[in-house]
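The structure under discussion appears below in the form of structure tokens.
Omission of a single protein chain aside, the complex is shown with its protein chains in their original locations.
As written, the chains take the letters A and B, and residue 1 is the first residue of each chain.
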Amino acid sequence: MELLLQQVLAGLATGAIYACMALAVVMIYQAIDHLNFAQGEMAMFSTFIAWQLIQWGEAYWVAFVVAVALSFVGGVAIERVLFRPIHNAPVLSQIVAFIALFSILNSSAGQIWNFTIKTFPTPFGHDRFLGSTVIDTHEAGMIGVTLVLLLFLYAFFRGTRLGLAMRAAAANPESARLVGIRVGWMTAIGWGMAAAIGAVAGMLIAPVVFLEPNMMLGVLLYGFGGAVLGGLNSPAGAVAGGFAIGVIENLAGTYVPYFGGELKQTIALIVIVAVLMVRPSGVFGRRLVTRV
Amino acid sequence: MSAPHDDAAVLPQPQAAAQPSAITRPNGRQLSIAAVIALAVVLPWITESFVTFQLTQVMIYALAILGLNLLTGFNGQFSLGHSAFYGIGAYTTAILMHSFGVPYFWTLPAAGAVCFVVGFLFGFPALRLQGLYLALATFTLAIAMPQILKFHGLEWLTGGVQGIVVEQPDPPALVPVSADQWLYYFTLLVLLLMFAAAANLIASRTGRAIKAIRYNPVAAAAIGIDTALYRALTFGVSALYTGVAGALGALAAQFVAPDSFTIFLSISLLVGLVIGGVGSIPGCLIGGLFVLFVPNIAESFSRGLAGVIYGVILLLVIFVMPSGAAGFARLAMAQLSRFRRQSRKP
Partner (left out) sequence: MKRLTRRTILAAAPGALALASPLLSAFPARAAKNYGPGVSDTEIKIGNTCFYTGPASSYGTIGKAMAAYYKMVNDQGGVNGRKINFISYDDAYSPPKTVEQTRRLVEQDHILLDAGPLGTPTNSAIWHYMNQNKVPQLFVSTGASKWNDPKGHPWTIGWQPNYHSEGLIYAAYILKENPAAKIGVLYQNDDFGKDYLRGVTDGISGKQAKIVVAASYETTDPTVDSQIVKMKAAGCDAFVNTAIPKFAAQAIRKAVEIEWKPINVLSSIGNSVAGVLKPAGLENAKGLVSDFYLKDPTDPRWKDDAGYKWWIGFMDKYYPEGDKTDGFNVYGPSNAATVVEVLKQCGDDLSRENVMKQAANLHDFTLPMLLPGIKINTSPTDFAPVEQVQMGRFDGQAWQLFGPVLSSAAA
């Protein structure tokens, strides 16, 4: 029983990593109606920028704010320079462009900052949280920030004109244009926001997994998984999905005999797919009706 | 059929691509196919054996990309899991040859059959999923495959992390070619048969049904196409093609290991598909050339920045040819014929 509790807690702590990334995934999905395969690498790159600023002697919060701001600008710039010219290209061509961006960011980060792991500071410290040895204050802080970001996104998409316009632009660009929404800029701002949220996620994840160019490979996979499991159009669902995956994975590794140890990743992914069979739009996602 | 062999560049020869001009000159298409085949037959005698080996690999990738194309290009389903089928095909060949002493040529149909069954069975549940959800499901397959191949419970069969060594096929006793040339011709024969079969399949009633599902699934269902069955069948056939490619890949590399069949292979195949042209059969060859040669080109510029250069090349190609080489060729031909029409007017 104690093991179960510990694995669930450890799973929630790891799940916070996925949940954080899943929010960034939902953000970009709301903006471009698609996933961005380079999102993890963008977050990694933002985190390296913050790390570099700290190395140059800037205070943590200065580095944090500058990195988030630069990421926003960078996200907008990537959309304007790279994806605007091919926004009429087939979806698969755009996916290949994401792959190209992935390769460029990953390789240049390795070249600039090399591959040895680096520690990244946390404002929350690494002390015990409420006496628990399994979750530390940083992980608790990360869960807190994820929930705050979630509230922010919820309010943004439901309550602000910009958020509504952005959703409209992504869901139905033609109609949105007719009612006077500048679809192109909505997409660009969506990219910027996704990059900024990714930067926050990266800076929260790095203290746990250590900073290095390949740190987001697995995180992004589970971030996608979490977002898809919870529902790509539901920020709350995505966060719940991220936490769920962390817990499922730990329980599979601990309690599934014979297969569990080596195949826990596979088992977690199969669970996601199985859930999608039953709820094809995710647990909290809204079903879309296809028009002929 | 386009002529990829006569030009190292990635751009196709516009004249050679499958074209509307075939209507005015009915033999143009057949002629260019014959020319490409003739060139393909001659090539091993004018290049060194290493290049022959590389061209064999190009054909293998082209076949794997064709498998993906049957699914994505003609049926509109999106897969990141084809590295798994490629791996299953490769392992089928390796295990049959290594543990059961089956001759290499019989392992190909076996690899195809195994992959067809796996693909079909995977296709059925995957039917409930669309677009990104299907992408995630196939992604799962790609991530799981190396782990399953490493799994200790299967080590007796798969050799675990150490993999299996595959003997290179020897040419038949009376055929005066080297082992590399023999594998090249063997692969070429398989490739031609399977390309022809794919072309026939697309043109058939079944093929039209598959395409109808791509363009409008709901309407296709409304006119009485059993979308579920056709989708699962397409998945099976697609896996079959990629599985046979994997079997040939095992013969060419003479080795299989779990790390040969990671998600990165799926991504390479997807890149090859898009660069060649979604929905184009000859485009698959362009895709194969890209997958094999562009990383080498990127590396020749800079060791440390090879990934950056690869990404930049990829972006440039997408910018110039957003619909791949096949789309580019179509566009170029349309421009050319318009230009001809205009210049004919006095």
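As a working rule, a residue touches a chain if its C-beta (ideal position, glycine included) is under 8 Å from a C-beta of that chain, and two chains touch if they have at least 3 such contacts.
Keep in mind it's a predicted model, so treat the numbers as computed, not measured.
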Which residue of B:Leu43, B:Leu157, B:Leu192 or B:Ala253 touches the chain not shown here: B:Ala253
From A:Glu41, A:Glu79 or A:Asp136, residue that would touch the chain that is not displayed: A:Asp136
Sole residue of B:Gln57, B:Thr72, B:Thr138 or B:Thr234 that reaches the chain not shown, by the stated touch rule: B:Gln57
Residues belonging to chain A that touch the chain removed from view: 2-3, 6-7, 10-11, 13-14, 17-18, 103, 106-107, 110, 114-119, 126, 133-134, 136, 205, 208-210, 212-215, 217-219, 221-222, 249-250, 253-254, 261-262, 265
Residue numbers in chain B that touch the chain omitted from display: 48-50, 53-54, 57, 143, 147, 150, 160-163, 165, 249, 252-260, 262, 264-265, 292, 295-296, 299, 303-304, 306-307, 310
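Definition applied: only the chains that are shown with their structure count from here on.
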Inter-chain centre distance, chain A versus chain B - centres from mean C-alpha coordinates, in Å: 32
Chain B to chain A touching residues, read off their complex: 72, 78, 125, 128-130, 132-133, 135-137, 139-140, 143-144, 147-148, 150-153, 216-219, 222, 267, 270-271, 273-275, 278, 304-308, 310-312, 314-315, 318-319, 322-324
Chain A to chain B touching residues, read off their complex: 34-35, 82, 85-86, 88-90, 92-93, 95-97, 99-104, 106-108, 110-111, 221, 224-225, 228, 232, 258-259, 262-263, 265-266, 269-270, 272-273, 276-277, 280-281, 290, 292
